[in-house]
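Structure in structure tokens, see below.
Removed from the display is one protein chain of the complex; every other protein chain stays in position.
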Amino acid sequence: MSASRPQSLRDLAAYCGATLKGDGSVLISGISSIASAKPGDVVFAENEEKLNLALASAAYAVIAEDSARQSSFSKPLLIATDPKRAFTRVATLFSTREVREGQDESAQVHLSAQIGEHVWIGPGVVVEEEVRIGDHTFIGANSVVCAGATVGQQCHIGPNVTIYSGTELRDRVVVQAGAVLGSSGFGYVRDNQGRYLLFPQVGRLLVEDDVEIGANCTIDRGALDATVVRRGAKLDNMVHIGHNVDVGEDVVIAAQTGISGSSRIGTGALLGGQVGIGEHADVGPGTILGGQSGILNNKVLRGKGIVFWGTPARPLKDYLRELAVLARLARKREK
Amino acid sequence: MSASRPQSLRDLAAYCGATLKGDGSVLISGISSIASAKPGDVVFAENEEKLNLALASAAYAVIAEDSARQSSFSKPLLIATDPKRAFTRVATLFSTREVREGQDESAQVHLSAQIGEHVWIGPGVVVEEEVRIGDHTFIGANSVVCAGATVGQQCHIGPNVTIYSGTELRDRVVVQAGAVLGSSGFGYVRDNQGRYLLFPQVGRLLVEDDVEIGANCTIDRGALDATVVRRGAKLDNMVHIGHNVDVGEDVVIAAQTGISGSSRIGTGALLGGQVGIGEHADVGPGTILGGQSGILNNKVLRGKGIVFWGTPARPLKDYLRELAVLARLARKREK
Partner (left out) sequence: MSASRPQSLRDLAAYCGATLKGDGSVLISGISSIASAKPGDVVFAENEEKLNLALASAAYAVIAEDSARQSSFSKPLLIATDPKRAFTRVATLFSTREVREGQDESAQVHLSAQIGEHVWIGPGVVVEEEVRIGDHTFIGANSVVCAGATVGQQCHIGPNVTIYSGTELRDRVVVQAGAVLGSSGFGYVRDNQGRYLLFPQVGRLLVEDDVEIGANCTIDRGALDATVVRRGAKLDNMVHIGHNVDVGEDVVIAAQTGISGSSRIGTGALLGGQVGIGEHADVGPGTILGGQSGILNNKVLRGKGIVFWGTPARPLKDYLRELAVLARLARKREK
């Protein structure tokens, strides 16, 4: 990743809150891993072993931790309490995310749509009637924004995304390719003949500021009210969120996890990959669910900072003890 | 959801088979949840607590159960044996599903395609040669219907859907955004050098009447014969159906469940979310599989109305007993 404009190491230090050690006039033109560093790059080192590798690389400078302060080094350093965080911050200066404006001539934008300033609407995009799109938002090629949906400012929507009617994205929302937002939920009643009738799925989907949604995720609209994904939540690829679910602020959900209808995930909870959560479950703030764990319908789970694992999910230490007991019994049986 | 045309409560009672109690001339213009009810809405109440909330809401009328018959109420009631079902039925009168006809000028429809009457073909849609589309069907923006595929009458296909060649959808099939129907199955043979050769995947996919398919589902065509999803089956989001699978009538499959090649799911079976079913398995009619349970290759599972859980799936009571025994042993060990 090359920067359009090189930055002095002194400026980088100030930008990321690091302490400069060495020649601050060195010009940095990009970021990289240690393994692929080339002249002009800055890299980061999380421990002494990585630091040695970084110093031996072609990088011009290294972001390293406090302990690197003592000795003398062959390259200038940026000393930071959290080198990875400082590096992440520096990286934003060299971001190559394309800034485009305008509307590809192959896009189909309804006359009644309200499009902000500095918006890019890519080739083949379909924007239906009464859609609103905020300033500085990017809509990737062949995406579809259905009638009445709203996309806020500085959003970045990847290609082939579908945003159904009844969906509102606030600001700085990132949606990767193939995701489907505001689809109809999965709720049925049986008729007299035992056949399934779709319960009305006419609610809304609200996605708040700074939410990031991975590729091929699906988030259903509410049945009568709203599905909500709150400020700062991050969803990995292929996450499924059912109707009327409430995902709290800063919740992190790893890939292929599914949350059934009407469940709540509290602020800051961490969900591993392939977790399954039943209907009307309530996972408390800060709870941590290990990969592939399962939460039953109607379950209330509380435990800020506590790890749960297994199906049904129980405290990690209980689960590990069960695994150990079972393995021992099986070995004993074998003899 | 606002109705285009208000309906009298008397008419609604007749339409959904409920008994009117109160002023039948009240005009209803929409449905809603109790929480978001506004004047003109009808709501439903499944129990007395909900009924009290409903009566205190702004709704004009409440669909409630028999027990509500005794006393006097502040709003007119529709008395139904199953209020949720009656409400679902009433909701169809206020459906705002858009009815469109015609073909967006940006759609690419092959001259050899046979398009029925009152069909909508959205912007960017691609309809290849020899495709047939029945009357009153809706094809959402940027969807692709490949050569020779058939879509029946009154189907509703969302945006960004792919329907491969060899696929036939019968009538009233609903497919949500991003689903892929008729993809090539996953079957290989190894050649002399141990490399994988794709076994021919040239069969068909048949999706019968009234099937509903969630967002980002994938259903493979048969290898040499057909994959079949039978009348009335309902698939939640991100369900995967392998080649040559036979999904029975009125089967319900929750999100992220996967069914491997050549397995059969009997009529009316209920599959929870994230269930995994191996190849050539046979799940009997009416069987119920709990979320995340797993069925091995070639397994024959019978048990109408019986719940199975775990991997490998066993009767729920056995599984719960195992969980209890294990937890007890682990606690004992701890002491």
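Going in written order, the chains are labelled A and B, and every chain counts its residues from 1.
Convention: a residue touches a chain if its C-beta (ideal position, glycine included) is under 8 Å from a C-beta of that chain, and two chains touch if they have at least 3 such contacts.
This is a predicted model, so every value here is computed, not measured.
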Per the touch definition above, residue among A:Leu53, A:Ala91 or A:Ala147 touching the missing chain: A:Ala91
Which residue of A:Gly40, A:Gly134 or A:Pro159 touches the chain not shown here: A:Pro159
Contacting the left-out chain in the complete assembly, out of A:Glu208, A:Asp236 or A:Asp282: A:Asp236
Residue among A:Leu78, A:Ala254, A:Ala269 or A:Leu301 that touches the chain left out of view: A:Ala254
Absent chain, residues of subunit B that touch it: 106, 108, 124, 126, 128, 142, 144, 146-147, 160-162, 164, 178, 180, 183-184, 186, 188-191, 194-200, 202-203, 216, 218, 220, 223-225, 238, 240, 242, 256, 258, 260, 274, 276, 278, 292, 294, 311-312, 314, 318, 321-322, 324-326, 329
Residue ranges of subunit A at the interface with the undisplayed chain: 1, 31-33, 35-36, 82, 84-85, 87-89, 91, 95-96, 98, 104, 106, 122-124, 140-142, 158-160, 176-178, 210, 212, 214-216, 232, 234, 236-238, 250, 252, 254-256, 268, 273-274, 291-292, 323, 326-327, 329-330, 333-334
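Basically, only the chains that are shown with their structure count from here on.
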Centroid spacing, where centroids are CA-atom means, of subunit A and subunit B in whole angstrom: 28
